[in-house]
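Below is a structure I'd like to ask you about.
What you see is part of a larger complex, with each chain still in position.
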Amino acid sequence: MNTKYLIPVSAAALIALPSMALAQDEAALHTSYILTTLLFLVGGFLVFWMAAGFAMLEAGLVRSKNVAMQLTKNIALFSIAAIMYWLVGFGIMYPAEWLIEGWLGPFFAITSLEPVGLALSDDFTGTSLDYASVGSDFFFQLMFCATTASIVSGTLAERIKLWPFLIFVVVLTGFIYPIEASWQWGGGWLSEAGFSDFAGSTLVHAAGGFAALAGAIVLGPRLGKYKDGRVNPMPGSNLALATLGTFILWLGWFGFNGGSQLAMGTIGDVADVSRIFANTNMAAAAGAVAALILTQVVYGKVDLTMVLNGALAGLVSITAEPLAPSLFGALLTGAVGGVIVVFTVPILDKLKIDDVVGAIPVHLIAGVWGTLAVAFYTGNWGAQIMGIAAIGIFVFVTSLIVWFILNAVVGIRVGEEEEINGLDVAELGMEAYPEFSKG
Amino acid sequence: MNTKYLIPVSAAALIALPSMALAQDEAALHTSYILTTLLFLVGGFLVFWMAAGFAMLEAGLVRSKNVAMQLTKNIALFSIAAIMYWLVGFGIMYPAEWLIEGWLGPFFAITSLEPVGLALSDDFTGTSLDYASVGSDFFFQLMFCATTASIVSGTLAERIKLWPFLIFVVVLTGFIYPIEASWQWGGGWLSEAGFSDFAGSTLVHAAGGFAALAGAIVLGPRLGKYKDGRVNPMPGSNLALATLGTFILWLGWFGFNGGSQLAMGTIGDVADVSRIFANTNMAAAAGAVAALILTQVVYGKVDLTMVLNGALAGLVSITAEPLAPSLFGALLTGAVGGVIVVFTVPILDKLKIDDVVGAIPVHLIAGVWGTLAVAFYTGNWGAQIMGIAAIGIFVFVTSLIVWFILNAVVGIRVGEEEEINGLDVAELGMEAYPEFSKG
């Protein structure tokens, strides 16, 4: 307990009025600091929970022979992100000193020549932010980095080798994501240019989508997915898990967008966080309803996986600007996200880009839509387009390079037989549902 | 950041002592406002999570051929509730001006003749509540509306068509629930009459149960459920999911009951929220243990689904008054809920009312019990009975009318063949577990 609060000050107060006033001012600042830190902690654990959401969504949408592998990838990628973001990512993303001003943060702590994470550890005892604890900020930001990687694992499921995928995660979470995120959230050149992306429709979601797209191109589609000019549906093995994953993601998104207010110490801020919660929920609902109605109209039958992805696309869409819109604006933004899912999933299939869980429509395309839509509020279409283009090109090209190198050096795709038998038996030697016979 | 807190006031304070005192008073109010808003946000996301709980519980308790449909209904009903409650529900439930004083709120904003939701949107920039942000209040209350609809979907599972069900949800969440809830929580005639229902044992749970009961009567039981005078058990396909759903609901209930304190800005309020958490947990535990022991004694074997429903009935029972009871009182209240489940599930079957997941015993009957039990603390049995009767009759009759109309116009029940083959294949053209062969 902070003893300052516990010492009776009544006598002293009579003598030293100025310090009393100061104390009151200070007390308000203390409370504000605590509340904003609390926002980061609660927001952070909600975004952590999204890692479970991605794991369940993806495990539900792959075939049962690949479920254990998909689960392994998800828990491993989160764990690797946690370590890499600490080791170098956080330091790159929020540079004390830039290596290249506005473009590239330091990989090593300048004073010690250690990876920034090692030098950083002890800073957490002090408080180098004046509005919240550094520990809570690190905790919160880390979860966004991990989310970016979670997006990739779904697209590349059912055919990518475990270890090359994890090596990509090392590069993505340690370097690619932190670098592009530093351009905006680290105070880099994009933030100077007037680009606006509140919680990361582009910085997180489209970025993850671009990394996934690059991987999907290098990796190629699953065996038999596109055959004789037809698209072979390969239905997910467990839609209950996929639905659970969607609900988890929806819940976590309140932390993702709400926490990105980065302040909860004033009435204005907490009212903003509230609007963000309400808008985020509305956009998800609208995305789901849009996909519900549209699949009924277009295909004659409602498609549950489209509804799930519609909700997620609504969430991605509102992420770039969850505060400015009215609830009706949030509804429109999210509904467009749902429409995007229904119409772009088939387009990807026409391009023979095999995205197992639909992550590219949901995260990349709806992310671009959401980021563009910010210009309805800011008017600055140029900055939005430039930001999307810059991040898209950077993440896509660097990812493509990494995937090419990995493919050339170790090969990123499992053998045909392994793919047919499933990655679980081939790579892990275990099954997710060993007792249930396959139909 | 609110700059008021950041400007040093030490000099000014010496001159203007009264304003200083005012500032201090104001600061306390600010903190209280932020904390109560935070209660709504955290409570709200916990109650949101209950939507996932209902989805998992119901998906686990239906047969595998209807799981995808049950999941679809659950995510769709939540999404529709989110939109309808915004569009008209919130305005009906908390009327600025009543259409019929104390009985019926406005469907349209009087000034603009738009649905209240459209007019409402921009109000969220201001703050028309003085103790918390309107956005957080809307977010929190919306979740209760959605919960009411979630209750219905379980009872009517495995035989109701998707779209007629969703149209009912439109009416329930946009009109029926907001109207009856306005009587009490909107400051209407029931609240004037001394009725007491803290977090909605009747307003939410029994109301949902009455809507479900009306639907079950119109819809009829599943094919083969009652045959040759015998009750055919149709066991749920996935008790792990059902258990997960129960745990999710239990967790969400802390927000449901705790958030209904509607204040967290004082020591007294936060201590009350704490008591509510402890009592809510105790009632759930007691309901589960009562069902555990009772099924062992009555049937000779413990029945897991009864234990799950016992916990839920305990939660419903304590919802009308989670604050006044001691922990021992909460134990008794919840245990009676568990007993109710064990004894009323068979009664419903005798009446050939086919309630797939047991929602009527859990939400309607235990809800009535919990609401009656409030009179042990208030002494006002008359008001409790009148409130239950008024809400019960209103919701049951209006629901019955809607179900009849829907049945007459489009038919609410799938064809025999569709029911036998399962709604997943018949209505959605997809399966929840396509790879697992059925025994």
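Lettered A and B in written order, each chain numbered from 1.
Basically, a residue touches a chain if its C-beta (ideal position, glycine included) is under 8 Å from a C-beta of that chain, and two chains touch if they have at least 3 such contacts.
Predicted model only: the values in this text are computed from it and were never measured.
J.: Wait, 2 copies are placed, so what's the full copy count for the complex?
T.: 3
What we mean here is this: only the chains that are shown with their structure count from here on.
J.: On a C-alpha centroid basis, what's the spacing between subunit A and subunit B, in Å?
T.: 31
J.: Help me check something: in the complex, which residues belonging to subunit A touch subunit B?
T.: 17-22, 24-25, 27-29, 31-32, 35, 38, 42, 46, 63-64, 131, 235-240, 243-244, 246-248, 250-251, 254, 258, 263-271, 273-275, 277-278, 281-282, 284-286, 288-289, 292, 296, 301-305, 307-308, 311, 326-329, 331, 433, 436-439
J.: Provide the residue numbers of subunit B that touch subunit A in the complex, in ascending order.
T.: Touch list, subunit B to subunit A: 1-2, 4-6, 8-14, 17, 20, 23-24, 27, 30-31, 33-34, 37-38, 40-42, 44-45, 48-49, 51-52, 55-56, 59-60, 67-68, 71-72, 74-76, 78-80, 82-83, 86, 117-118, 120-122, 124-125, 127, 133-136, 138-139, 142, 162-163, 238, 241, 244, 427-437.
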